[in-house]
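What follows is a short report on a single structure.
Note that one protein chain of the assembly has been removed; the remaining protein chains are unaltered in position.
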Amino acid sequence: MRMTGLPEPKIRIQNVSYAYDRKQVLRSISLDIPDRSVTVCFGPAGGGKTTLLRLINRLNDMVDGTSLSGTILVGGQDIYAADTHIPTLRRKVGMVFALPLPLPGTIRENVLYGLKVAGVHDRGHLEERLEISLTQAALWDEVKDRLDGMASALSGGQQQRLCIARSLALEPEVLLLDEPTSGLDPISTAKVEESLQQLKSEYTIVIVPHSVQQAARVADYAAFVLMGELVEHGPGKTVFTTPKDSRTEDYVTGRFG
Amino acid sequence: MNRYRVQQAGFVLLGATALAVVVPILLILLIIIVRGWPALSWEFVTAMPRDGMRAGGLFPAIVGTLVLTMGTALVAIPVGVGGAIYLSEYARDNWLTNSIRLAIINLAGIPSIVYGLFGLGMFVLFLRFGTSIVAGSMTLAIMTLPVIISTAEESLRSVPQEFRTVSASLGGTTWQGIRNIVLPQALPGILTGIVLGLLRAAGETAPILFTVAAFYLPRLPRTPMDSTMALPYHLYVISTQVPGMPESLQYGTALILLTIVLSMNVAAAFIRSYFRRRRQW
Partner (left out) sequence: MGDDATWGAALPSQPQKDRMRQNTSANLIEFGIEATVKVLGYSVVGFVILIFGFLLREGLPFFVSVPVGNLVSTQWYPTFGFFGTLPLILGSILVTVVAVALSLPMGLATAVFVREVAPPWTREVLKPIIEVLAGIPSVVLGFFGMTILAPLVRQVLGAPTGLTAFTGAVLLAYMSLPTMISVAEDALDAVPKSYRDASLAMGATRWQTIWRVVVPAARSGIVTAVMLGLGRAIGETMAVMMVTGNAARMPVTLDSLFRPVRTMTATIAAEMGEVAGGSVHYHALFGVGIILFVLTFLVNLFAALTIFQKRRRGGLR
């Protein structure tokens, strides 16, 4: 459903149903995700939120035994069209995972990995992207003197911001974050949430929060997903303070979780 | 009878058995070293044989073993590692893929002499390579394949799946993920497997009996179609078929072969433990 009066949505999920191993995980979800804002996709565990996210960058292609129906448009293009170049899609739609997952190697190698496999070799450009992405991820000051140190030596919070920088280096248009702060302490969490506020002026951000409180803190728009169904969506304030559906209200007020 | 006395006696028995297993191994090494040492000299290792093998050196046999091992490596490494990459990174889990696994188990179980027969029938005769380094190397390579492919696959699989997922999420193709992350991380294990496989190939006699080995060839092999001397075959012949062979020469040959094989063993163990310490996951 189109939210009227708003600019063209960046991501349009239309009637998407998805089954894995003959278990229905998503049921006929339709959702528009607006550009340059933070959309929160929240709900109890196992509801299909992570799966939904992974459909947007087609990471679920790596899994066998699945069936998908419906359409997903990113920037107006059907990403499941037969001639879609998946690596390019994944550069446009970056993803940060729940656990910090640094690649083996140095900080520099981590951040520039995506550019390297994309075939970018110009040293000047690479150094520039390195600094910009680390700055955007609020990590530059902490690591600028040890860019050639091992990424595994960083703390959990720093590693997660490194992963954000990694995706940003590719100048994506969408950033998907799957419970990015679930393993982090409150200070690191705050830093990540802060950078999201900065980033949303340039990117479309879709985040699966790890708590309702985080969802309420960061959301411009919110979608409540329960057992594979999209129960309700709308501007963040509305969904959290005056939800229309009783299930949403129950979840938001903590009656179940 | 007191249960604890029984236990004591039992433990002693177990310990004695373990000793009975281990002590002969050390004895074997000791005897070969002690009796073979006198024969070792610079000449023994680097000179050509003379007088029907009763004098001179083992140089062609040593070179032959090295050449055969390299030839084996040339074929077994690409096929083995490539096949392992397929099994670990590309293949789906269906019966067709399982046929490969069954084939690997099969190959691993074939007696070495049967490999020799196959090598004779296929490479020496059918393909008309004659007794040659090519025939011997190919036979040894197929024999070594199961070891290399199994350890390589296991190494690749042990690399955490997360790395592949991250690589893909950053726009890497399957091959880019393998080349940049998975393969380098799996390399120590793959190398260990390769060294272990090759040391087995270096020490084998049966597969080279009819495919490449010559006994008295006082010159080095010049082309891959030449036959060559080889240490294992050499030891076999001088200990069973040459009358009047000085015992020290026999032990000396055994010592050299043992040294080569065991040092490869040690190298493999080193690779394994060194990289295990530096692992990043």
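As written, the chain order gives the labels A and B, with residue 1 at the start of each chain.
As a working rule, a contact is a pair of C-beta atoms (placed from the backbone, for glycine too) under 8 Å apart; a residue touches a chain by one contact, two chains touch by 3 or more.
As the structure is a prediction and not an experimental result, all values here were calculated from the model.
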Quiz prompt | Listed residues B:17, B:41 or B:158, member touching the removed chain | solution = B:17
Exercise. Can you work out which residue in B:118, B:216 or B:275 touches the chain that's missing from view?
Key: B:118
Exercise. Provide the residue numbers of subunit B that touch the chain removed from this figure.
Key: 3-4, 6-7, 10-11, 13-15, 17-18, 20-22, 24-26, 28-29, 31-32, 78-79, 82-83, 85-87, 89-91, 99-100, 102-118, 120-122, 125-126, 142, 145, 149, 173-175, 199, 202-206, 209-210, 232-233, 235-236, 239-240, 247, 250, 254, 257-258, 261-262, 264-265, 269
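Here is the rule we use: only the chains that are shown with their structure count from here on.
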Quiz item: When the C-alpha atoms of subunit A and subunit B are each averaged to a single point, how far apart are the two points in Å?
Solution: 50
Quiz item: Which residues of subunit A touch subunit B in their complex?
Solution: 57, 59, 62, 64, 87-88, 90-91, 94-95, 97, 99, 101, 103-104, 113-114, 116-118, 150, 152, 163, 166-167, 170
Quiz item: How about subunit B: which of its residues touch subunit A in the complex?
Solution: 92-93, 162-173, 176, 180-181, 184-185, 280-281
